[in-house]
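Note that one protein chain is taken out, while the other chains of the complex remain in position.
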Amino acid sequence: MSHQTELQSIERAARNRRILKKSFTYLMLTLWAALVLFPFYWMVLSSLKSYSAYNAEYVPKFFTLSPTLQNYADAFTTVSLGRYFLNTLIFTVVTTALMLIVITLAAFAFARLSFRGRDLVFSLFLALMMIPNELVIITNFVTITDWGLRNTFAGLILPSVTSVFYIYLLRENFAQVPDELYYAAKVDGTSDFKYLWKVLIPICRPTLITVVILKVIECWNSYVWPRLITDREARFLVSNGIQEIRENGFGRENIPAMMAAVVAISLPLIVLFLIFRKKVMEGVSRGGTKG
Amino acid sequence: MNVTLEHLTKVFPSRDRKVKQGTVAVNDFSFEIPDGELVGLLGPSGCGKSTALYLICGLEKPTSGRIYFGEDDVTDLPPENRGVGLVFQNYALYPHLTVRQNILFPLQNLKGEERPSKEEMLRKAEEAARLVQIEQYMDRKPSQLSGGQQQRVAIARALVKTPRILLLDEPLSNLDARLRLQTREEIRRIQRETGVTTIFVTHDQEEAMSITDRIIVMKEGIVHQIGAPQLVYDDPVNLFVAKFLGNPPINVFTGRVAGGRLYLGEDPVLEVSGAPEGEVWAGIRPEGFRLREDGPMGCTLRAVEVMGRDMSVLAAHPACDTPTFRAIIDSDSRVDRKSQEVRFSLRPAKVFLFSKETEERIPAILRGEEGR
Partner (left out) sequence: MEQRNGKAWLYLLPAILFLGLFMVYPLIDVFVYSAEEGYNSASQTYFGAGLYNFSYVLHDAYFLQAVKNTFILVIITVPVSTALALLISLGLSSIKPLRNLYQTIYFLPYVTNTLAVGLVFMILFKKTAYTDGLVNLILHWFGGNTVDFIDGPHWAKMFVLCFYTVWVVLPFKILILTSALASVKQDYYNAARIDGTSSLRTFTRITLPMISPMISYLIITGFIGAFKAYSDAVALFGTDLNAAEMNTIVGYVYDMLYGNSGGWPSYASAAAVILFAIVLTITCVNLLVSKKHVYY
């Protein structure tokens, strides 16, 4: 019988260990989740406090009983946040659209068409992937300045309408589509362009969506290039706008209004992410790094 | 070590929250596996046989019921304390470790006094490798081995800590046909040499029949029949077991018992006693047919296939459940291929009657007409 009790004590020990481990895991995960969420909570909270209430709190309060939307009104009226939004939207949409055209055409040429020197050119393209942006941005800055394109959308957009990495990603995807489809289309007398438009693009839509998502995130958050190329408020994007607000905005200390602007700027991408959660995470794990 | 299962049940909660009822993977299993036997757990895909195996080794917890190894109740014991060896369907060899490191792995987990010395471990690993005849590949990585060799490594890894029970999950399914034949003999040999109680799961009845001491036929979580392969084949308890065992499969006819006779359509084929009057399923093994010009069963001849030793006759009969049925007869027999008709008599031992409603076997006694 003692043998049986021994077995039971092994069972009990194993069970306790399991429960302990689970609880510890959840504790740790929740702790980190709190750490991630807290800044978001704090910015929403601060944006809802009135200016006087916020500044009266020497010890900040973790909640507010008299929320106000005044800060949001201020954020859109005192500084041209609306303008920044519109600029960013135009910048994002146009850049992404142009980039899609450029990379689709290039990926198609590499994946489907055969021409002399294709492999060589493709290798050269791949080699360009290693070049960090910081190395080329200096000359680009000078180029755009020389062309007189500072403070224009063209100046903002042109240098970022190609991405070697996305061409590569798309080419790989195009190459996976069986040759037979192409030959079948050729037999039916379909032109290359029509094949690309009617067959390849629909088949490879998931990859294109991935590319769009990544590019939109990149555009919405881009800071360095816009900062170099714009010094007139009329062309600021949200990142520059927020920096401007921080340094010269509502008078240095209107933090609630600043937080309202931060919430407004952060919201679009967060909403987009929550809607396309799966797609975004899939896309990022396939081909994204930040920065 | 004999293994006893008592009313073992495993219910997987349903994914869909709206459906309250879960999937019953294993339903009220009760049987005993005697020490040192090689037992085949046989059933169609998705019948819960892998779940049963996982319950025995402890990777899954049963919903209810008990599991005993010998006298020990191991139901709630974690797998590492059960002393089982498991060979996975796709072997689960650690790809970054060499064959030797793979085999050593379980030994290196042991702690305290159970842990053998380094030399002892190496000796045991060599021994296990010799048993499965892979000692010349000890320093290779699994990816450098063929499927059959990987299988052997997996068996060696499972055996190296001398488990009380060896479990194999579909051990042959990833091998090609020729290797499969060879490997199953190998499993039989290794089991004989070590004498370890072995349970293996398979969906291939031929595999199970050929090497096991005992088979357990199951379907949809329920055990249908347990016994020595030949006995189960010769005496199936229901239509499912009869259909599942045997290749080519059993032929199923709609029969009728009337006045002490079994009729297939209009043909009175056998004398029968102990069966209630009325419609029945009649299962006839392919080898249960005899070619007789005056046989009671008249059929339309469809095709004749000569397969060396035997001959396979494809014929049609109005009472048959399928468009054609298959009879295996000696190749000595003469069949007039041009003839439209062919007549058979039946071997009573190869004919089973099943209830139309429950598909359970009817314990009837059948006699041939000529026996009179």
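Letters are used for the chains, namely A and B, taken in the order the chains are written, and counting of residues starts over at 1 for each.
By our rule, a contact is a pair of C-beta atoms (placed from the backbone, for glycine too) under 8 Å apart; a residue touches a chain by one contact, two chains touch by 3 or more.
The model shown is predicted, which means the values in this text are computed figures rather than measured ones.
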Listed residues A:7, A:48, A:79 or A:167, member touching the removed chain: A:167
Residue numbers in subunit B that touch the chain omitted from display: 57-59, 78-81, 84-86, 88-90, 92, 94-97, 105-106, 108-110, 157, 161
Missing-partner contacts on subunit A, residue numbers: 21-22, 25-26, 28-29, 32-33, 35-37, 39-40, 42-43, 46, 55, 57-60, 101-103, 105-106, 108-110, 113-116, 118, 121, 125, 128, 131-132, 134-143, 145, 158-159, 161-162, 164, 167, 192, 217, 220-221, 223-224, 227-228, 238-239, 242-243, 246-247, 253, 255, 258-259, 261-262, 265-266, 269-270, 272-274, 277, 280-281, 284-285, 288-291
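The working rule: only the chains that are shown with their structure count from here on.
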Residue ranges of subunit B touching subunit A (in the complex, touch as defined): 71-74, 76-78, 81
Subunit A residues within the subunit B interface of the complex: 3-4, 7, 10-11, 14-15
